[in-house]
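Complex shown without one protein chain; remaining protein chains in place.
After this line comes subunit A, so read on.
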Amino acid sequence: MTTTTSTAPARRRDRDPGQGAVTGRLPWVLLVPALLGLGFLVLPLAGLLVRAPWSTLGTRLAEPQVLEALRLSLVTATLATAVCLLLGVPLAWLLARVTFPGRRLVRALVTVPLVLPPVVGGVALLLVFGRRGLAGQWLEAAFGITLPFTTVGVVVAEAFVAMPFLVISVEGALRAADQRFEEAAATLGASRLVIFRRVTLPLVAPGIVAGAVLCWARALGEFGATITFAGNFPGRTQTMPLAVYLALETEPEAAIVLSLVLLAVSVIILAGLRDRWVTAP
């Protein structure tokens, strides 16, 4: 028997995607590019590990500039994620649960920052929130707030780029969740807000967590929009990616060390999400 047919559908589907696969000799036409592709993805990371100045790693990590960039990165990425959660979860709910004219257009607009070059995003933010920008003028006049080239600006840039990840993830979870639970809650007398808070949110909590982690990782790695909108001031707007880029020109070894830190963070996130994202459905 060369195939296991549909006699065992859905069995251990999450653990063993090989069920039902045809066995036989592997065609080299597929195998060779597959291995090349794997190497292409893995080798640069291996290079980073090989060239890392392991002996001086400790002292370099303890340098105030590195610590400062790391701290700023963690703080801004976390704040950006909080902003995304606050605005993105209701937005995802709106897209998933409320029918309104132009919903498809809105969904398309939400995903624009996903494909937009981050630098363009930064320019756009400058045009709107810059001191002479549409909203920026008003913010400065009314509240004395200026966003560009400030730590808050970093948060704004990161949130702009990272929010689509959260919205898409949460919207997907909302669509996958059984809406009949919400109907059951309605028959028990729950208003839409109560349903959202007491039924919907708990049901899609895993999706929200996954979205938030993904969002946080994207914010942590943000470069283009940040440097365009918030600049590159150590201690104020210079996050890890910016520090890596800057260090590469002056101190390549420091760049490697900073890169290692970001790599480690990425690996930790992947490990934490492995059941959700890495394993094929």
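Heads up, the rule we're going with is that a contact is a pair of C-beta atoms (placed from the backbone, for glycine too) under 8 Å apart; a residue touches a chain by one contact, two chains touch by 3 or more; residues count from 1.
Note that contacts and distances are computed from a predicted model.
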| item | value |
| --- | --- |
| Name per UniProt, for the chain absent here [options: "Aspartyl/glutamyl-tRNA(Asn/Gln) amidotransferase subunit C", "NADH-quinone oxidoreductase subunit M", "Aminomethyltransferase" or "ABC transporter ATP-binding protein"] | "ABC transporter ATP-binding protein" |
| Contact partner of the left-out chain, one of A:49, A:145 or A:184 | A:184 |
| Contact residue for the chain not shown (choose from A:82, A:194 or A:209) | A:194 |
| Sites on subunit A contacted by the missing partner chain, in the whole complex | 178, 180-181, 183-191, 194, 198-199, 202-203 |
